[in-house]
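Dropping a structure here in structure tokens format, bear with me for questions.
Note that one protein chain of the assembly has been removed; the remaining protein chains are unaltered in position.
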Amino acid sequence: MSKHVIVIGGGVAGLEAAGQLSKAGIEVSLIEKDSLTGGHLNNWYKLFPDRRHSSEVKAYLDGISLNDRIRLLTGTTVEKFHRNKSHFSIITDKGKELSADAVVVATGFDLFKSEKKEEYGYGIYDNVISSSDLEVMFRSGKIVLQNGTVPKTIGIVHCVGSRDEKAGNLYCSKLCCVTAVKQAIELREHLPASKVFCFYMDMRMGGAFYEELYREAQEEWAVNFIRGKVSEASETIDNKLVIKVEDTLAGRPLKMELDLLVLMAGMEMSEGGKKIATLSGLTTGQNRFFSAADPHYGSNRSNINGVFYAGTCTAPMNITETISHARAAVSDVMDYLKESN
Amino acid sequence: MEKFGFSISKGRQIDYEANDRRVADFIYEREPSFRLCIECGGCSATCTTGNLTKFSLREIHILIKRGENDKVREDIKKCMLCGKCTLVCPRGVNTRNIVMLAKQAFIKSDEYAV
Partner (left out) sequence: MQFDPFVIPFNIGLYFILIYVVVRSIIWFRDLSRPDKLRLQRGFFGIAFVQSLKEIFLESLIHRKILKTNLRLGYMHMSLAFGWFLLILFGTIEADIFGAKHLNAPYKAIFFRFFNPEHGRIGFEAAYGFLMDLILAFVLSGLFLAVSKRLWSGVVGMKKTTRLKTTDKIALTSLWLIFPSRLLAESFTCGAYNSGSFLTGSLGSWLASFLPAQQLAYPFWCLYSLSLGTFFVLLPVTRYMHIPTELFLIFMRNSGIRTGDKTGSFSEVETYSCSSCGICIDACQLNFSAGITNIQSAYLMKAIRNNDDVSEIAHNCLLCGRCDQKCPVGIELSPIRMIQRRLDEPGNDFKNIYKGYFRTRQTTLQEKPITSVNYDFLPGTNPEKADVLFFAGCMTHLTPAIKNSMVKILDASGVNYSFIDEQGGVCCGRPLMLAGQDKEARELINYNSQMIWKSGAHTLVTSCPICYKVFKESYYLDVEVLHHTEFIKKLVDEGTLKLNFLRKRVVYHAPCELGRGSGVYDAPKELLKHVSRLEKNKFEDENSLCCGGSLANMKISSQKRNKIAQDAAAELTKDYPDILATACPLCKKTFSSATDAHVADISEIVAEALIEPGIKKNIIKQNSTIKELVKI
């Protein structure tokens, strides 16, 4: 008798996990709240550090996850979560009852809601946007201000909702720095006449080829980097933004007029993940992400035997890490199914 | 000293051993969040005084920690305690208490001096 696994979340981690499980001969039900699978990948334009188009990765994921062993349940959310010995049953918002031998939670992350940092004026000033808004602009190929004109000076604020006790997130989202560099390059690419300024607290370029991208941004794209946390933004009558920051390396406060301000929103535990946590009794950490059974050798296992984690529902990760994490989850699932036989 | 035609040039180095870090210790003991600063400059950016004078709360932090008290002693009196710095600090540093404690520490060290 073939085994059945439910994967919750149809983003990068969920698709990869579902694809690998199906490859191993497992029947998979994939639950996705949106009408499309792909998650955040659908909103992104190009990926760091190589700036390949996100659709290429999407195409790969679709390739491995579109097969008849995987039942796709899009536009569906989980409403009930039961465990009966080695057997899981999930009831969806559409009243459908699914049962499975194991569950993979791949609920991913939500971007920090930038309006929570009111001092930056997101949702208040016309030309303050988030990093994901900018990706949408890149996709549309039109990078313009609210009034239709092209921005000349653009500021990018790092660490919006990350490493910020006031935002309730003490952790580093670790991908915003490289995203900022990537977007700075793309801005310069799209708008060669523009000037781009990155305001950072620390440049955390810890991934493969990140530092190289940082160098490229300085060398080839003349992106400016100013070390200091932006304290606030205000708007002038002609719709320009004035930001206040200390140029900590010069040791002087700095005031700058910008046309566009881009906020590098951090990553947070997703709302969907929080709901699963309350429904199932899965434990979450102080950072609100799911807490793994063991931080070193059990990052895919949970406090419930038979429930496994894949991807950014446990911590911020880039796509490479997410895919690896999802595969590791599948390996744990296979072990579990073998043992419970 | 300078009146007599010679001066002791101190050099630009922070003389870590020679410097008096008792003010820093005084603050560490009473306000543990003093250790949390990551020198992001958010406080100095929003600061009214800092935008009008050379006063920089971030710099004051680091100078006290290194025992470079002389510049801080006078500067710190310019703080209006308005609290914007506390509000923007991403590390939750209790900045106003640090200013209060530093003022206290300087008064104390003046009393014990001479």
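Going by the order they are written in, the chains are A and B; count residues from 1 in each one.
Definition applied: a residue touches a chain if its C-beta (ideal position, glycine included) is under 8 Å from a C-beta of that chain, and two chains touch if they have at least 3 such contacts.
Fair warning: this is a prediction, and the values are worked out from it, not measured in the lab.
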item	value
Residue of A:E16, A:E32, A:E119 or A:D332 touching the missing chain in the full complex	A:E119
In subunit B, positions touching the absent partner	32-33, 46, 48-49, 51-54, 77-78, 80-84, 87-88, 92, 94, 96-97, 100, 107
Hidden partner interface residues of subunit A, rising order	116, 118-119, 121, 124-125, 165-168, 232-237
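What we mean here is this: only the chains that are shown with their structure count from here on.
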item	value
Interchain centroid distance [CA atoms averaged], subunit A/subunit B, Å	39
Subunit A residues within the subunit B interface of the complex	119, 159, 163-167, 201-202, 227-232, 244-248, 251, 253-255
Subunit A-facing residues of subunit B, complex	38-47, 50-51, 56, 58-59, 84, 87-92
